[in-house]
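With one protein chain withheld, the remaining protein chains of the complex are depicted in position.
We call the chains A and B, going by the order they appear; numbering starts again at 1 in every chain.
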Amino acid sequence: MDQFEKKLSAMGYTLPPPPAPGGNYLPFRRSGKTIYLAGVIAVQNGQMTHTGQVGAGQTVETGYAAARVCALNALAAIKLALGSLDEMAQILFLGGYVNAVSGFAESPQVINGASDFLVELFGERGQHARAAVAVAGLPKDSTVELQLIVEALPFEKGTSVSKPVRMP
Amino acid sequence: MDQFEKKLSAMGYTLPPPPAPGGNYLPFRRSGKTIYLAGVIAVQNGQMTHTGQVGAGQTVETGYAAARVCALNALAAIKLALGSLDEMAQILFLGGYVNAVSGFAESPQVINGASDFLVELFGERGQHARAAVAVAGLPKDSTVELQLIVEALPFEKGTSVSKPVRMP
Partner (left out) sequence: MDQFEKKLSAMGYTLPPPPAPGGNYLPFRRSGKTIYLAGVIAVQNGQMTHTGQVGAGQTVETGYAAARVCALNALAAIKLALGSLDEMAQILFLGGYVNAVSGFAESPQVINGASDFLVELFGERGQHARAAVAVAGLPKDSTVELQLIVEALPFEKGTSVSKPVRMP
């Protein structure tokens, strides 16, 4: 097992199977080293874990947990795209969508559920630029949806490497 | 006429002229082989074809048709950017925005109207990663808006080529 999957396991999580697309689209597309992932929602073992809007049936706290479920599904898509989580150089961008009542102002606190998790797992490689907005609705009434853009390492699989990540 | 424009014609559609920007922006920007298209809405011959929200005046079915109108406008922008639809290597990402009532949960079914059309036209090259969300409102009250990122072929125009598309 590769280093980040081991760490995930030590953190108490299991990498789920790649998310089944909920429409006519691919889980990812790759262009050079850039990988565009499809949106991922709060589903686990084929069942939605969090549905409904923050501010109505859901709260910032449950939304935070929903964002982590989404992030786990993003990891599955990254593994599908790269063969291993270890092959990811950095998360470039995380688009966070919160299904929320009109006027909801705490989307960052909800999306931190994904960001905190990804930074805990990957360290510097997991840090990312981000936009977090509240939207009117999400697929299958999911409480959160994430959409990531990640960069692949240029090294052949199996190479041990600690790539310096460009930081501000 | 190039192969994909011929196929479009055989499918019963005509490539519209490039969409007129509805604000101070460009229809596309190119960086290397990556082309960022501006958002496109449900307009045809200068008239909106679908306005209003899904869940109010519009339905999943009429939204599906609106998404196809948007996709036609995206094609026009791709031709503007590349000179020919044949010069597109792959659609990297499709952002689908559905103008919908709060709590709307079927954005994927609406955006499939664009995805089904693009995959029918382009085959593998037209497959894409995607995120589909419901939003509070769209320009000119359009029922759907699409925003695409596409990749250009590295070959000179006129070269006949079947580029293997990286798939999951």
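Simple rule for what comes next: contacts are C-beta pairs under 8 Å (C-beta built on N, C-alpha and C of every residue); 3 or more make two chains touch, one makes a residue touch a chain.
None of the values given here were measured: they were computed from a predicted structure.
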Going by the contact rule already stated, which one of A:15, A:65 or A:92 would touch the omitted chain in the full complex? A:92
Any idea which of A:26, A:60 or A:135 touches the chain not displayed? A:135
Which candidate, A:59, A:84 or A:127, sits in contact with the chain we can't see? A:127
Pick from B:39, B:63 or B:126: which residue touches the chain that isn't shown? B:39
Tell me, which residues in chain B touch the chain that this view leaves out? 18, 22-32, 34, 36-39, 53, 80-81, 95, 97, 99, 101-102, 135-141, 145, 147
Going by the touch rule given at the top, which residues of chain A touch the chain that is not shown? 33-34, 90-94, 98, 100-109, 111-112, 115-116, 119, 127-136, 149, 151, 166-168
